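Apart from one protein chain that is not included, each protein chain of the complex appears where it belongs.
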Amino acid sequence: MTALLEVTGLRAGYGRAEVLHGIELMVAEGEIATLIGPNGAGKTTTLQAIMRLIPSQGNVRFQGVDVGGLSTEELVARGLALVPETRALFTDMRVEENLLLGFYRSFRQGARDQDARLAQVFAIFPRLQERRRQLAGTLSGGERQMLALGRALMGRPALLMLDEPSLGLAPLIVRDIFAVLDRLRKGGLSILLVEQNARAALALADHGMVLEMGAVVATGASAALSADPRVLETYLGQRHG
Amino acid sequence: MDVTIAELLLQDGLTTGAIYLLLAIGLLLVFLVTRVIFIPQGDFVAYGALTLASMLAGHVPATLWLLDVCAVASALLQWRSWRGVSWALGPALLITLATLVAVRLGAWVWLQGALAVGITALLAPMVYRLAFRPLRHASLLTLLVVAMAVHFVMVGLGLVLFGPETQRTPAFSNASFTWGEVDISGHSLWVAGCCVVLVAALWWMFHATMLGRALRASASNPMGARLMGIEGDRMAAIAFAMAGGIAALAGLLIAPITPIAYDSGFLIGLKGFIAAVIGGLASYPVAAVAALVVGVVEAFASFWNSAYAAAIVFALLIPALLWLSVRTRSIEEP
Partner (left out) sequence: MIGRIAGVLVTTVILGSAQAAWADITIGGILSITGPTAAQGVGYKNAFDLMPKEMAGQKVNYIVRDDGGDPAVAVSIARKMIDEDHVDAFIGPATNPTLAAVMPVAQEAHVPVVVMAPALFDVHKYTFAFDTAQPTTLMIKGVVDHMKAHGVKTVGFIGYSDGFGDQVLDGLKLGAAGSDITVVDDERFARTDTSVQPQVLKALTHKPDVMMLGGSATPGALPSLALAQRNYKGQVYNNHGVVSPAYIQVGGQAVEGVIAPTGPLVVYDQLPDSNPVKAVATDFMTRYIAAFGPQSRNAFAGYSYDAMLIIQAGVPTALKAGAPGTQAFRDALRDGMEHVSNLIGTHGIYNMTPDNHNGMDERARVMVQVVNQSWKLMP
């Protein structure tokens, strides 16, 4: 399997305080990789550093190319997409406009198939179609997550990075969303999933990485990780024991 | 006060109000996209009018050279990127050539007017690039202080570029219509028409084009916009260019009514700012209505007691600020 995203020695922080002390992680083509770890381990920081939302040092290769010097916008142009923890929706704009903005980068690159892509997203999330004229700020939590996901899909990314898609959502909706991710993988999309809910994440993912205090402490196939006694105890055991 | 006078005052107030409306829109656009309170917008009003006046007098406008100098400076600032350099130099070069030809031939007034608007509009993103971009992460207050400084620099430069004299530019129309007992000047109709067309065009742009949506998105959630691949810098430059162009157009609309000097812009811009503040620095429709109200209040106040007219207009801010503080919607950084 070829590496789509390969991160080595990634260091980043806020002001003087270093939060990431040389992260190593990898996402292969067509797989779902998951990054799990306790609160404050640096998962969100890792995604922000990869996306260049915060300054960072280290080596980031995407599709075999060093993308270290690129800006967030340029990374998006290359097919990297992030659905952040906050969703970052355009709350005072309509659902449909939010989706169309997901198409901005492709539009600038000459694509004009926004209607087809809208139809695809609506097929995945029929709820969004019902609410297309509604302001994004008035959506429910689950609908917001769908919109954030749908908006990212509008750009047809090569790698979709999701920061805690289950945050604050009812188990039923989480199941729906994970089912969607599964279908997207079958469609060939690569996904980097950051999750608190380690059990669900490992169940879905092909391979997993455990982040603790700003460093990756364990990595492997999800089945192997699920069986790892350390992981079992700290992430699976405690929560659901 | 009889009805005729009230109607005349209303006409006068709506005409100036329409001009304030344009400025309020420009101000809001720049603020929402870049968080810069665009104090120098008034100076762009003066620059636009004086550029046209100078072209009509058969001179190559001094703003053109200023634009070229700024273009070279901002090209040097981003010499690493070929695209950056060509974006800085290309439009400036084109408009320089067009203006030189138009002045030489003494082309139609409307063409010269369009060029004056174009020159001023291109100047605005240069101001962004040189003054505000390096500070784009600074606090609102810092940006405000820099905006103030830019205003003073522009007034000083305006004096050097245009001299101290006031200038008038020709009215868009000298026709006059009678409606009941009231004369309506053709120019007033032009002002109203320009305002309506521009507002409609902006509405269409904001809601039906990708660029317009991207501008709104950068204002709505800057991080979200970056994650869509919307370059904040490009949006900021576009917002400045639009505000500069709108201001220059406002200048061309005012200069036939009131002669404009290098330092006339500030107070005019301030009236637009009042309207924008009444709109909570957030709402275009409220700001637009407020601008018309400011114009009408100003007209009636000038009639009622001209010595205190300015004070009355500025007093409009007090209830607006009280209302806003009651609603406590903070406009500090996200």
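Chains here go by letter, A and B, matching the order in which they are written, and residues are numbered from 1 within each.
The criterion applied here is as follows: a residue touches a chain if its C-beta (ideal position, glycine included) is under 8 Å from a C-beta of that chain, and two chains touch if they have at least 3 such contacts.
The shown structure was predicted, so the numbers you read here are calculated from the model rather than taken from an experiment.
Chemist: For the full complex, can you list every visible chain touched by the one that's not shown?
Modeler: Contacts of the unshown chain, counting the full complex: B.
Chemist: Write down which of B:75, B:248 or B:299 is the residue touching the left-out chain.
Modeler: Selected residue, touching the omitted chain: B:299.
Chemist: So that we can see where the missing chain sits, which residues of chain B does it touch?
Modeler: 1, 5, 8-9, 12, 15-16, 19, 159, 163-168, 183, 185, 254, 257-259, 261, 263-264, 266-268, 271, 298-304, 306-307, 309-310
We take it that only the chains that are shown with their structure count from here on.
Chemist: Spell out the part of chain B that touches chain A in their complex, as residue ranges.
Modeler: So the residues of chain B in touch with chain A come to 210, 213-214, 216-217, 220-221, 223-231.
Chemist: Going by the contact rule set out above, which residues of chain A touch chain B in the complex?
Modeler: Within the complex, chain A contacts chain B at residues 51, 53, 71-73, 76-77, 81-82, 84, 86, 88-93, 97, 100-105, 107-108, 151, 155.
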